[in-house]
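Sharing a structure below in structure tokens format, with a few things to ask.
Let's turn to chain A:
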Amino acid sequence: MNNVTTWQVISTIIARDWRVAMRRRSDILNPLLFVLMVVTLFPLAVGPGPDVLGRIAAGVIWVVALLSSLLGSERLFRDDYLDGTLEQLVLLPTPLAVTALAKIIIHWLLSGLPLVILTPVCALLLKLPMDGWATLMLTLLLGTPILSALTAIGAALTVSLGRGGALLSLLLLPLFIPLIIFASAAVEGALVGAPILGQVLLLAGLMVLTLTLAPLAVAAAIRVSVN
Partner candidate 1 sequence: MWRWLHPYAKGEATYRLLGHWLPWLAISAALSLLVGIVWGLAFAPPDYQQGDSYRIIYIHVPAAIFSMGAYTGMAITALIALVWQIRTAEWAIAAIAPVGAVLTAVSLFTGAVWGKPMWGTWWEWDARLTSQLILLFLYLGVLALYYAFDDKRTGAKAAGILALVGVVNVPIIHYSVYWWNTLHQGATITKFEKPSMATSMLIPLLICLLGFALFTAAMICWRLRHEILRQELHRPWVQQELIGQEKLN
Partner candidate 2 sequence: MAFSSFQEFIVMGGYGFFVWLAFGGTFLGLGLLVLRSVVARRHLEKACADHMRRQERLARRQKQERSR
């Protein structure tokens, strides 16, 4: 009798992916280096003037966060699909949505959280005024779980296809648009001292919505890809 409990499944999946990630550090560091390098390109392109840079800083950091989460999406299900562990996850007695949630959490821990920690450096490079920093990090803290959840859906859908990269961004970018709008509006508001509670609460609501519904979609997508 396999009497594994839901909590054991979640913690084992997170432990396993954590151990695999620690063995292959470059999978975590490459998206972060990508963020730093793309952020460095903007001053070289539009000039180092603080006025221009300061205005576009929040938007640039958010767009780069999106692209780096797409970059890191390969790691979500690709290895599991190739070595057969994805099949075993489908056959677990606990509901597949729970497994999907565990996958989203570990993906966020490995790609979203480091991004939030890296934001001050990017804000410094892009001359974002200091009073916008806290709001930017808050919106990223609320936004990256949404990124991870939506990317998980896209990754699960395209995992059985050979080259899913371009298709994946095609599927996901439209879903990210409300995220970008509310996040940059919040930082813009913070810069001029306007109240930002509205946008932040909207983002938080969006996060809760995505984190509850996405695992179901990911579970269905995995079943489709596995057979």
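Keep in mind how these were chosen: all candidates are chains of the complex that A comes from, given by their letters.
Everything below uses one rule, namely that a residue touches a chain if its C-beta (ideal position, glycine included) is under 8 Å from a C-beta of that chain, and two chains touch if they have at least 3 such contacts; residues count from 1.
Just so you know, these numbers come straight off a predicted model, no measurement behind them.
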Given options 1 or 2, the chain of this complex that touches chain A: 1
Candidate 1 partner contacts - residues on chain A that touch it in the complex: 25-26, 29-30, 33, 36-37, 40, 43-44, 47-50, 124-125, 127
